[in-house]
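Missing here: one protein chain of the complex. Every other protein chain is in place.
Showing subunit A:
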Amino acid sequence: MSRSFLLPLLLLAPLRPAAAQSAAPAALDTLSLALVAPPAPATAPEPAETAAPAGLTAQPWYRPHHLLLQTAAGQGLITAGVGYTTLRGRVDIDVLAGYVPSRYSITPMGIFTGKAGYSPWTLPVAQGRWQVRPFTVGALVSHTASQGLNNSRDGKYEKGYYWWSSRTRIGGFVGGKVSRVIGRTRYGHPRTLGAYYELGTNDLYLSSIFTNLGGLGVHEILTLGFGVKFDL
């Protein structure tokens, strides 16, 4: 577990001095607006290489686009992760490692989560100094590692004794994010630091409510989490 927390620090290391960024601030401003709004009329044509669309094509695949720090939402008391933004800034794909101490468990839990969120709108606020993502919908899958956690599928049981896995959860969520734009990334996109929330549930809670329609309230199966996301 402790090693996975160092991972985000390693990813910070390759950041280079800001020389390349300050070279053409005016042109990059236009690009940053293009991320969040329809392209402006072609008053100032841009060089072809800076007009590449935001997303995976713009930078090496192995370099994450953002770091995350999160709490709750069933993904850990303290959770850190990295992620990618693609499809013109509309889809975030994140991988996270969360930690739950033994105070809340038989033995400490490590929760490893992969999630994808779709945010159809990113609205610029205050001349582009802020960005608001009013709505995100997403799905996630998580695996819980914990020595003391009693397996629902192992040698103790015949196949199918319990239909669910006690370690793997599938979930869904809606959420939102408010970000402050802080300069530009090395690729000329606006760099943001944002706070987000996630309101979600998981497969076992859904299975509980769908077999008890009217007997269990929607508010009873919801979980909430908060996090910050920082663009690299």
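The rule we apply is simple: contacts are C-beta pairs under 8 Å (C-beta built on N, C-alpha and C of every residue); 3 or more make two chains touch, one makes a residue touch a chain; residues count from 1.
Keep in mind that, in the parts below, contacts and distances are computed from a predicted model.
For the chain of the complex excluded from view, the name given in UniProt is "Metallophosphoesterase" [choices: "Putative ABC transport system ATP-binding protein", "ATP synthase gamma chain", "Response regulator" or "Metallophosphoesterase"]. Residue-level contact of subunit A with the missing chain is found at 12, 15-18, 71-77, 98, 100, 103-106, 109, 111, 144, 146, 148-150, 152, 155-157, 162, 164, 166-167, 169, 178-180, 182-183, 193-197, 199, 202, 204-205, 207-208, 211-212, 214-216, 220-228.
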